[in-house]
Structure formats: C-alpha cells, structure tokens
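For this view, one protein chain was removed and the others were kept in their places.
In this document, chain identifiers A, B, C, D, E and F correspond to the written order of the chains, with residue numbering beginning at 1 in each.
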Amino acid sequence: MQGQAQQQAYDRGITIFSPDGRLYQVEYAREAVKRGTASIGVRTDEGVVLAADKRSRSPLMEPASVEKLHKADDHVGIASAGHVADARQLIDFARRQAQVNRLRYGEPMGIETLTKTITDHIQQYTQVGGARPFGVALIIGGIENGRPRLFETDPSGTPYEWKALSIGANRTDVRDYLEEGYEDELGLEDGIELALGALAEANEEGLEPEGVGLATIEAEEPQYVDHGVERIEGYLSEFGYLAEDAEESEDDDGSEEAE
Amino acid sequence: MQGQAQQQAYDRGITIFSPDGRLYQVEYAREAVKRGTASIGVRTDEGVVLAADKRSRSPLMEPASVEKLHKADDHVGIASAGHVADARQLIDFARRQAQVNRLRYGEPMGIETLTKTITDHIQQYTQVGGARPFGVALIIGGIENGRPRLFETDPSGTPYEWKALSIGANRTDVRDYLEEGYEDELGLEDGIELALGALAEANEEGLEPEGVGLATIEAEEPQYVDHGVERIEGYLSEFGYLAEDAEESEDDDGSEEAE
Amino acid sequence: MQGQAQQQAYDRGITIFSPDGRLYQVEYAREAVKRGTASIGVRTDEGVVLAADKRSRSPLMEPASVEKLHKADDHVGIASAGHVADARQLIDFARRQAQVNRLRYGEPMGIETLTKTITDHIQQYTQVGGARPFGVALIIGGIENGRPRLFETDPSGTPYEWKALSIGANRTDVRDYLEEGYEDELGLEDGIELALGALAEANEEGLEPEGVGLATIEAEEPQYVDHGVERIEGYLSEFGYLAEDAEESEDDDGSEEAE
Amino acid sequence: MQGQAQQQAYDRGITIFSPDGRLYQVEYAREAVKRGTASIGVRTDEGVVLAADKRSRSPLMEPASVEKLHKADDHVGIASAGHVADARQLIDFARRQAQVNRLRYGEPMGIETLTKTITDHIQQYTQVGGARPFGVALIIGGIENGRPRLFETDPSGTPYEWKALSIGANRTDVRDYLEEGYEDELGLEDGIELALGALAEANEEGLEPEGVGLATIEAEEPQYVDHGVERIEGYLSEFGYLAEDAEESEDDDGSEEAE
Amino acid sequence: MQGQAQQQAYDRGITIFSPDGRLYQVEYAREAVKRGTASIGVRTDEGVVLAADKRSRSPLMEPASVEKLHKADDHVGIASAGHVADARQLIDFARRQAQVNRLRYGEPMGIETLTKTITDHIQQYTQVGGARPFGVALIIGGIENGRPRLFETDPSGTPYEWKALSIGANRTDVRDYLEEGYEDELGLEDGIELALGALAEANEEGLEPEGVGLATIEAEEPQYVDHGVERIEGYLSEFGYLAEDAEESEDDDGSEEAE
Amino acid sequence: MQGQAQQQAYDRGITIFSPDGRLYQVEYAREAVKRGTASIGVRTDEGVVLAADKRSRSPLMEPASVEKLHKADDHVGIASAGHVADARQLIDFARRQAQVNRLRYGEPMGIETLTKTITDHIQQYTQVGGARPFGVALIIGGIENGRPRLFETDPSGTPYEWKALSIGANRTDVRDYLEEGYEDELGLEDGIELALGALAEANEEGLEPEGVGLATIEAEEPQYVDHGVERIEGYLSEFGYLAEDAEESEDDDGSEEAE
Partner (left out) sequence: MQGQAQQQAYDRGITIFSPDGRLYQVEYAREAVKRGTASIGVRTDEGVVLAADKRSRSPLMEPASVEKLHKADDHVGIASAGHVADARQLIDFARRQAQVNRLRYGEPMGIETLTKTITDHIQQYTQVGGARPFGVALIIGGIENGRPRLFETDPSGTPYEWKALSIGANRTDVRDYLEEGYEDELGLEDGIELALGALAEANEEGLEPEGVGLATIEAEEPQYVDHGVERIEGYLSEFGYLAEDAEESEDDDGSEEAE
C-alpha cells in the first residue's frame, strides 16, 4: 500500500520515479485529462469520426470558442480532453509538423508518423527537468494512403492505435459502450451514430446541438469537415439522443480549466 | 476533499500538477483576478463596449492613472482585471503583435488571432519553470472584417469568445445580470446601458463618473473611443446608475495590488 | 484567516501566488518601503514639489549623503522611500532612460513614459525567477510639455498618477493630511508649505533643516532645483514647522537599511 | 536495515548516493521495468528470437500499436519492458546510431558496439542532474559477423550479454524456466519454442496470438522478421501454449504506463 | 516579536524579503562585519586618516599580512572590516575602476563616484540569485579636487558620507567617542590622534604598534602613505595610547575569518 | 558520534561539507565501491597483474560481458569495482586520453600522468554542482619506461600508487593477505599466484575459472593480455584455488548494480 504521506514526496520536485516505479506527475496529468469533458473517436471503413462534448458554461459564451475539435491538416483532425491551453500547444505543434512535411515531401504526413512525432515531444516534458508534463490527451484521426487511422496520445507520451476510443470524463463507461457497439464494417453514418451514442453515455444530462462537436474525414476524398449545428441537430434527432430540456450547468469556477 | 496540508505541497515549487490534476499556481492566479475590480465587455451588432470599475483609492489620485481600459490598436480595445503590473506586460505584448501584423500584412490583426497569440504567451508561463503565471484576465474586444468580436483570456492561457462577459470581482452575480439582460440584436447604446448596469451590479456602492471607464469601437468605422467623464456622467444619469453620495473607500494597503 | 504557518510557505521560494492570489514577496517589499522614512510629492499649477525626511543617524554623517531626492534629468526629479541601495539602481535606470531619450529624439522624455519604463522594469523582478523584487517606492515628478506631473511606482511595478502623495513611514496619516490640505489651484509656494507640513505630520519629532530635503521643478522653465539648508530653514521657520530642540535618534543598527 | 523514512531522503533530489552506496532513482526505475509485461530473448545457433507479451487493454485497441518489438536495423531487433514512451526514445536513438554507422563505415553496426552506445547514453541520465533515469530495459538481439548475439540494457546503463533472458514481469520465474530449458545447440525453431514457453510462464492467463509478439533474425541472411498473427497462432498451437478461453483484462488506468 | 523558527525560513534560500520587509542575508552579513576588528576613518581639513586594528593571532604571523588598509590609487585608501577574502574582492574591483578611470579620462577618479560604483556592485549580490552578499564594510577615504572626502559602504550596497566613522567591532561605543571628539577644523595630526584614540576605545587590551595600521592622504599633495611601525609607536606614545604589557590573544580558530 | 538524523542533512543536496569536514556523497560513493565484487592488482618486477571476481548471476549470462578488466591501451590495463556503468565512463575517458597522447606525442602515455588525468576528472564531480560523484574505484596498471606501475583512483579523486592492492568487497581482509604475501622481487608468475590467492580470500565460495578475470602486462614487451578460461583454470588448479563444487548465486536484484 502506498500511503498519503509518502506519495507527497514524489510530486514536489520535477517528474521522478516513486519507489514502486511510477511517475506521479504523469499520473496527475492523467487526472487533468479525466477532469475534462469527453471526446470520442470512431474509425469506420469509410472514414474517421470525431465527436466531443463542448457544452459552454454560459449561453453568452460562443460555442465555437470551446475548442475540442481541431483541423490539423486537410486529412487530419484532432480531438482533445484536459487542459485546454496545453492542448493548443500540441495542436499548433501538430499543424507545424504537418505543414513542414507537405513542404518537404510534397505529400500529406502519415497519421502514425504525426502521432509519434507528437508523443516524442510529450515524452521530453516527462523526463527532462524545468517543465511540467502536458495535461492533455489527444485523439488523432485521419486518412493515410486511403486508409482511415485513429490514434491516442496520453500525458506519458505513449501512442496507441484504436478502432474506437474515448478520452476525458467517464472513460471506462464509454469504452464499454464502444466495445459493445463497435462492429468491423461500419459505414461513416454508423460511425457517427456510435460516436454520438458514446457521447450521450458520457453525458448524463443529454445532448444539445450547441454542446456537441462533430467532425469527419472521409477516406475517399480526405477533407476535414466540421459539421454545423443544424446537421448535428439532425443526427441527434435521427438517433434519438436529443436532450428534452437540458439544465444549464451553473457551476463556474471549479471546472473552467479542463474541458 | 483536499486538505490544507496536502494543498500546500503543490504551490511551493513552480507550477506542477496536484494529485487530482489541478495546477494550483494557475488557480491562485485566478484568485488574483477575483481580487481585482470588475471589467465588463458587451458585443452588439453595431460594435463592442468595454466598461470598467476604476475607482481610485484617494481623491488625490488621478482617475486616468487607474489603468483598466487600454487601446491595443485602432480597432482593438482591452479591459483587464487583476494584477495591474502583469496586465501592462500583456497589453504591451498585444500592442507589439498588432503593430507587427500591420507592418507585415498591411492590415489590422484579427481579434481571434491576436487573442490566441496572447493566450499562447500566457500558457508558456504555466508550463515552463522559472516564472510564475500572469495574475490577470483580459477582455479583448474589436472589429474583425466589420464584425464585432469579444474574447476573454484567463491565467491558464485559455481563450473564450463571448457575447457579453465580466471579469474580476463579483463575476458570478454580474454574469447572471448579463445573461438576463442580453438580447441578440442590441445597438451600441443598448450595449452601453447593459455594460454600465452590469458594472453597477458589481459595485454595491453605486457608480460615480470618475470611477467608471467606458470605451467603444464601432463596427462601421473601427476606432477605439475612450469616453470622457461628462459623457459617462450623462449615460449614468440617463440609465439611472448614478450614485447618490458615494462613500470614499478608505481601506488602503490590502487592496492596492489588484484593481 | 491566513495563519502564520501557511504564510511561511509562500515566501521561501521566488515570488509565487498564495492561495488567495497574493504575491507575498511583493507585499513584503512594500513593508520595506514602510520601514523607510517618508517622502512627499505635491503637484501645483506652477510646478512640482518633492520633500523628504533625510535625518542622518549621527551628527558625523554628511546630510547630503542620505539619498532621498535625486535629479533624473533637468525636468525630472525622483524621491524614494525604502531600501536605499535598490533605489539607487532604479534611479540609475531612470537616468539612462532619460538620457537615451534625449539623444534619440532630441527632446526631454515624457514623465508618464519614463514612469512606465521604470515600472515595467520593476515588474520583471516580480515574475521571472532568480531575483527578488525591488524594496523601494519612488515619486517621479517633472514637467511634460509645460504641465507638471507626479507619479508613483510601487514594488509590484504599478504606476499611479497623483496630485499629491507620500510614500514611506506613516503613509496613511500623511495622506489624510494631504487630502485635507490640497486644493486645485496651488502655487509653488503653497505646494512647498503643504509638502513640509505633510513631512512634519510624518515625523513626530519636528523638523530640522539638516534633516529635510526639498526640491522643486517649475513648469515655466523646467530645471530641477535642490534647495539648500538656509532656504529650507527659512521655509520651516516661515511655516512654523521648525523643531524646537530635536532629539538625536540614537538607535543605530536596526534601521540602517531603509531610509 | 534501511528504514522507510530514511529512504525517502534519497529520492527527492536528482539521482544521488544513499549511505549504503545505492542510487534509489535507478532502483525505482528498475521497478518501472518490473511493472511492464515480459519480453524474452533467446540466442540460438541459427539466429536470435525475440518474444513479447503485448496483450492490449481492449479489443478496440490495435494490437500492432502495443510496441514491444522494434526493428532497429535489418540485422538488429530490440524488445523492451517498462515505460513505453522512454523505450521509444532509446529505440530512436538506436536507429539513428545504426544508420549513422552504415553511412559512415558502409557496414552494419556491431551488436555489442550498438548496445554500449545505448548504455553510455542511459548512464548520463543517472549521473548528471536535470533529468530522471530511463524507466525501461531493452533486449538487443542481432547478427554480428554471422554470429547471433543478445544483450540487455538496464536503467543504470550496464550492458550484459546473455544466451537467453527475460525482462519485465515475473523475471525470476522466467529465468528459472530459461535456465532449465536452454541447451547449447538450439536451432531457431527450438529457440521459438523456448521463448514462447517462457512467455507462457510469465503470463498466468495463457497466450493468445493477438497478445504475443514474435520476431526472429536468422544468422545466415540477417533480416529482422516480425511474425504475423497466423504464424504465431501456429506456433502456439504446435507447442501447446494456446490459451483456451482467455479473459480480457478489464483493469484500465493503473497499468497503462508500463507495458 | 520575530521568533526564531520564523526567522530560519528566510535565510535558507537566496536573499529575499521577510514579512516585515527585511533582508536577513544582508543583516547577517552585517554581523560578519561586526565580528571583524575595528577600522576608523577621520576626515580633517588637511587630509584623510585611516586607522585599523590589525593585531595578528601569533607572533609568527607577519603583521603586514593582516590586510586592513589598502591603497586603491595614489589619492584613495580603503579600510575594511569583516570577511577578509570578500574585502580583497572589493579592493581589487576598486583598483580596477580607479585605473580604468585614469586611463579613460586622464585624471584621478572622484571618491564619491568610486564609492557608488562599488556599492552598485555590492547591491547586485543582494538582489540577483546565485551568490551571497559581501560580508564586509569599507571606509573609502581620499582627495577629490583638493578636498578630503570619506565614505562608507555596507553589505546592503548603501553609500554614506562621514566626517569620521568606525566599522567593525564595538561600533556604537567608538561612534560615541568620535562624536564627542570630532571638531570641524581638525588638522591632520589632530585627526591621527582622534583615530588612534577611537581605535584604543574599540580595543580593551590597549594598542601595540605592530597591531595598528595607520594611513594618511594629504589634501595638498594627494599621496597614500602607510605609516610604519616606528612612526605609529611614536604617535601612540605621544598620545598616550601605548599598551603597557599586552596579552597575546591565544584563541585561534573561532575568529580567523573576520578581521 | 554522528547521529542518523544529522547525517541525513548532508546528502540531499549536492556534495557539501558536513560539520566535521566530511563529504558524505563521496563517502557513500565509496560504499558503492564496497558493494562491488573484488578486483586485485599486483606489481612485480616482470610486469603487472590484474585479477577480478567476475562471477555472473546466471549460467545464461556470458561471462565475458561482466566487465571488470579493461584494456585502456597496449601498455595499460584497468580493473574496476563498484557501479559498472560509471566505470565504463571512466574507462572510455582513459582510452581517449591515452589515444590523444599517442597521437600528440607519438609515445605511450605515462601511467602516473594517465591516473592523475582521471582523478582530476573525478574530483570535478565532487566539487561542482549538477552531478553526483563516480561510484567506482579503479586499479590502473601498466608499464612506464619499462617499469611496472600500479595506481588506484577512489571516488574522491585521490590517486595512490601501490605495490599490490585490492578494491571492492572485503578490502581489509584482502589487504592483510596481500601485505603478508607480498615480497619485493616477485616474478610475474608469483604475482599471478598472489593475485589469485587474494581473490580467493575475497570470495568465500571458492573460485571457478568462468568467474575469474586475469590480465597481465609484461615489462619487457608491454602488451595487455587478457587470459582465457583454460589458462585461468590451469593457474587455479596449479595454485590450489579451484572451487570444488561452487553454488550458483541465486540472489538477483539486489546486487545487480555494483560488480
């Protein structure tokens, strides 16, 4: 058993190993990810689907400014969960990498290569002193040589490839949902249904169109598409996930940081 | 529950994660913002309104030297709340960015781009060691391609877009007021009324013209206008927010830092 | 309530935020200012008046070497309170800035611009690690385009403009005195009377000519004038502030640092 | 005896000696290796065999993305156990070294030379401040001048050469198994059987083809071969190590980091 | 009251402010000065007198190697008290400054300018991290444009001008002696008598010629003169300060550092 | 007596003095040396003998990979005890020095010069911050101008010259053995007998050829010779040090680091 007092000793300095071989700062950064609202990724035969819970804290906030889905390049989208400002740094890093790749090789960057360039960057912040780890997880989805691919990066800098996954709040429940619902030959529309269903699973209050982000990249003609509110409303209504009368979240200060 | 003793462990060193994934130095910087007097931003169809509580601590202090509203460029104004000296650094940073953009591209910098350049700058101070976070929040309002836009930056480096918002003291109460009073097709004059009303909400002692800052940027012809005392007195009187016999705040030393 | 033990945690490392959003090192630096003897600034229509308590610790010490009033440029004077050696650094910084401005633009530097250049310099020492804040406050008075102006800088790096102010010991009492005595259309002689009166207020032991510093800059022909002992004695006698039989301060070691 | 309280003292700062001459951060990094799933290396007369436990946490995760076996060059493979993101850094380092060697000398890099270049790199992270040790062990196997060779690197930066070894979970048990089963004139097929048997020993739940990695490099024509699921299934079935009805591991968050 | 436990908190790190605005490291450096044997400076109309207690710890030690009086330039002498090795650094700094001034401007450096160059150097060590303050005070005496001048530097980096002063052991008593004995129109001989009398006051054991340093710089023809033992014996005998039968100080190790 | 609690204070930071003038980090590094298995050096008239306990932890480990004896140059061999990875750094350093010397001066480097170059390098790690001391001792033996010489380096960076010495486990017992057995006019064969006898003294379990390293450099024709297993078996058998039925050491993890 690992007592409270002993644990404290390992998180004051910069990231170091605990006696049982753990890196507490990295594990605490994972907690920052869990504090964020959920994002979902689903890989289908026809393309990649990214969905995110992007409810805003107030009706006066522009929904578009809640950044959960990002276009990294024509053929790559990224969904994030956790510390928003950290996510922005990694997204910018990803965009620059993709752009440099296009300039240098005249072709779109591979999704796996892009992911691993990002995770190597993340790892440096867990080993070398003078900075804290990134408090954010990413879902990187895109088309590589006509094939949809879907990756995850976590705060330790480990890359994983998934058929479907969720990051952020309620991860375990949503994964059960995805494992149950996933089949091997999904169409894009099926993927959207699965992703929105998973999002509804993560969110007890039901979904409202303004609070949902949805992006797709089709395999045939790779183009990042961020779907508008009407379209999302259509999908939610079609699949029966539309909230009846959602309460506004009133709690402000505690949950600002991680979305 | 997070005990007092444990909490202490995470704020001595430079910004690191706590076991529940929070960045205490960033959260404490948010407290510095709350200690500041309120600033308000309202976006209307005709332009952007910035208002601020700029009461001075003594009748001998020049009201103009209480810096809450700043012109960043012809088409952009910035209101701040929190640590004044920190705000000055960010304002200067914003001005230089706007100026460089004009020189390089021959056109005014986009409000969203400007905001994100600032938040990226803020984020660095929360991740890399050797400095503390900025103890200030900003409202950045301006005209982008003829369209009024209104953003917030917080000490974590997260950008948000708003229709109307307040930062600084009594934020929750003022937001309720703004949410109630905001309508979608406001004129500039309506926006001024709403902003001053919100300011009155934040300030139990009533408003005096010398203690209020008011700036507007109209969409038609983007030009930052800092309104004078007479004009403000006129508005306050017109909308019924003029204090009858304001008490001078006598408390000096505790509240100097954050305004 | 903020307990003693908790407070200690925030002042060991370099300047960081406390849980309630305060920067203790900056607040402690303000205490160093309060430990210093008083300096006064008064703005009149005809010019600026600076006065300072510059009693020396021994009759063998040269009064002129107690540095409280400094000429920064022909048109700018600076009075300080707090850590003397820190003050010297800022005064030198101010002089170089003023000199560079004259060389580059061929005209005297604006008082507000000079003040803000200094406060930006001060702010850096409160945010970036590796140094402590400056333990000194300054009154910067001068003539800008024929108009007398009077500013304050504090250890946080915040600039304020005043009609009349005091820094250092007994600040609150002296401010009350200034607020009561200040009127809007003072002549230079009136300003000298007010400043010396305020100084007498700060100093229970009465004033002696050798222990008082007095400098003026007239708006008509901006020239920093440091008044001699005879002149000061004349003013003190004229206004009735001359001490009858001042005791020498015998206490040596505890109060050396801050003047 | 070394008490708990005393031990704490040596792991807060950067890697330093304890009173009994131990480097706790290095020993804790070894614990990170033990937390990882097992990897096996077997040297036979005909070539080198690398095997690894690469069960994924979910049926939705792509087995190929669980990185345990890596091609470093045509003639060198590397198996890892411990912190995945750290392993990636060392693998990349190894690849660059092998590539540079080929470019500079026109021939494949020696396995011993490559190993020692890596361990020197690892050692630096245990002596010089500003970073933590690598939390990973590697098995480096390859062909050098027609001769199969098999090395281990540990977190202290010490190289060892082995006939057969395991790293990661259940190391002691697996070593007993390998010592019992190893003979001096094994063929490649024998080596595969021994390696998979050792892996089965490390894994109480039995082996499933998707959860096993298997790579070989033959001495005759050195070429790193990563065997596919069908082939692995064939071997498992042939040698009787196929699990009957493996339970999925449901435990998610605690064991993500080290694989 | 400032308790022991709280005080400890402020002297571990580099020089920072205590809650009451003090810099403990600077105050402790002043204690190092007090631990040193006394040095005296007297300004007369005809020149400057420096005297110092330079008793050696053993009859085998060369009196000349107890460094208390130093020639900085032809027209400047420096007496020190406190940490000897620190004094040497500042003396070297002073010599280089004086030399550079002569080379650059072809004339001797002003005493006030030299003093302030030294105090600025000292101040840096009290504000910027990575070093401790200088544990030494200096008396800088010399001739500037035919006029004798006498300055003090303390560990905070503050310059003071004096008619007569002492630094080091028994400062308060010696100052009383100097205040009583000082008159405004002293000749050089009078100054020597006063200085030696003050030194005798600081030294309960009486003065021996070998244990006294005496240097003078005359205003007429500025030339640093370090008086020899015979001359000093003559003065001591003339003024009645010669010890009858001085005991040797036997205590060795505790008091080596500061002289 | 030096209590446990006080001792702790001096090993957290980088190498500093304890109140009784000791450098604990250096002394702890010496403990790391004692944890290592023994190495022996014997100087004879005909050449230098190096012997080492290099038992491996498992029959599957290649004995050759237990690095205890190293060729630094044709005429110099080095035996180590302690932290293996640290030893490798110093051996590499020694090799580069010897190589540079040959290139620059066209002749083999002197053994004493080489030793002192190494100890100077070691000393730096005990005085300058940012790294820990080397946890290893070396025996450096070689031929200088036809004369056999034998040196020791310890973790403090002190060089010693010996006729015969041991480093690592059981040092005191082995020294007694060497002092008793050493005579002034030994031949090389005598030296081998003495070295192996000392090794047997250090190792209660008896010696096995695979667990012994033996190297010689003859004075006549300086050439580092690492003797093979057969030869060693011959010597052991000849001198009666062959173990009858050695038990394998089963204890794995605790003793890996230092050999």
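The criterion applied here is as follows: a contact is a pair of C-beta atoms (placed from the backbone, for glycine too) under 8 Å apart; a residue touches a chain by one contact, two chains touch by 3 or more.
Predicted model only: the values in this text are computed from it and were never measured.
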Contact set of the excluded chain (shown chains only): E, F
Of F:Gln127, F:Gln223 or F:Ser237, the one touching the omitted chain in the full complex: F:Gln127
Among F:Asp53, F:Asp86 or F:Asp154, the residue in touch with the chain that has been omitted: F:Asp154
Contact set of chain E toward the excluded chain (per top definition): 4, 7-8, 11-14, 24-25, 28-35, 58-62, 64-67, 82-86, 88-89, 92, 125, 129-135, 252-253, 256-258
Positions on chain F contacted by the hidden chain, ascending: 6, 9-10, 12-23, 26-27, 30, 116, 119-120, 122-123, 126-130, 151, 154, 156-165, 171-172, 175, 178-179, 182
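Basically, only the chains that are shown with their structure count from here on.
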Chain groups still in contact once chain A is set aside, others held in place: B, C, E | D, F
Copies chain A and chain D touch via same or different residues, half shared test: different
Chain C-chain E separation of Cα centroids, rounded to whole Å: 30
Chain A, residues touching no fewer than two other chains: 12-14, 30, 129-130
Arrangement of touching chains [line / ring / star / complete / other]: line
Pairwise chain contacts under the document criterion: A-B, A-D, B-C, C-E, D-F
